[in-house]
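Every protein chain except one is present and positioned as in the full complex.
After this line comes chain A, so read on.
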Amino acid sequence: MPIYELPLLLRIMPKPEIVSTLKRAATAIFEKGGFIRKIENLGQKDLPAKTSSHGVVSRQAHYFVIYFDVPPKHISNLEDIFNRDIDIVRNRIYKHDLTVNNKPCTLEDELKPPPYRRDVQKLLKITERQESRKKKFSYKSGLNYYPFQK
């Protein structure tokens, strides 16, 4: 099971209700055969823009991030459950990024003038090949004039 992250924005409400909403979200994950690794509370913050959800306009929200594992086939089902919960202003499910950046920085190559860049050189090679494949009109046709319109 891959790790997922669920940024969860809850509408402004008293603490016991927040707890019950989080419990609802957690039990939904457990029922799908998943488990929760971690819950982060980012606190109450202003939304970047006023957001209307389930007929209520909210300007602030309680921010939570839930890290959980669940079989991938249940993700769309979970999204549907969270979208229908009226206490949740917004939710997204992202895959937890475990990749390590091993690629060397290519900035130096990119700052070179175009003909020295590797990707430009590749393009030039491609066009060269295409040009060589094109049929060129041969002037050794025995005519002493050009047969086509110029």
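Going forward, contacts are C-beta pairs under 8 Å (C-beta built on N, C-alpha and C of every residue); 3 or more make two chains touch, one makes a residue touch a chain; residues count from 1.
In this section, contacts and distances are computed from a predicted model.
Q: Identify the UniProt protein name of the omitted chain, choosing among "Vacuolar protein sorting-associated protein 21", "DNA-directed RNA polymerase III subunit RPC3", "Queuine tRNA-ribosyltransferase catalytic subunit 1" or "28S ribosomal protein S18c, mitochondrial".
A: So, among "Vacuolar protein sorting-associated protein 21", "DNA-directed RNA polymerase III subunit RPC3", "Queuine tRNA-ribosyltransferase catalytic subunit 1" or "28S ribosomal protein S18c, mitochondrial", the name matching the hidden chain's UniProt entry is "28S ribosomal protein S18c, mitochondrial".
Q: Which of A:Asn83, A:Thr106 or A:Gln121 touches the chain that is not shown?
A: The single option touching the absent chain is A:Thr106.
Q: In the whole complex, not just what's shown, which of A:Ile12, A:Val65 or A:Ile81 touches the removed chain?
A: Of all options in A:Ile12, A:Val65 or A:Ile81, contact with the hidden chain holds for A:Val65.
Q: Touching the left-out chain: which of A:Phe35, A:Tyr94, A:Tyr116 or A:Tyr146?
A: If we include the chain that is not displayed, A:Tyr94 is the one touching it.
Q: What residues on chain A make contact with the chain left out of this view?
A: These residues of chain A touch the chain that is not shown: 7, 9, 42, 47-49, 51, 61, 63, 65, 89-90, 92, 94, 97, 101, 103-108, 110-111.
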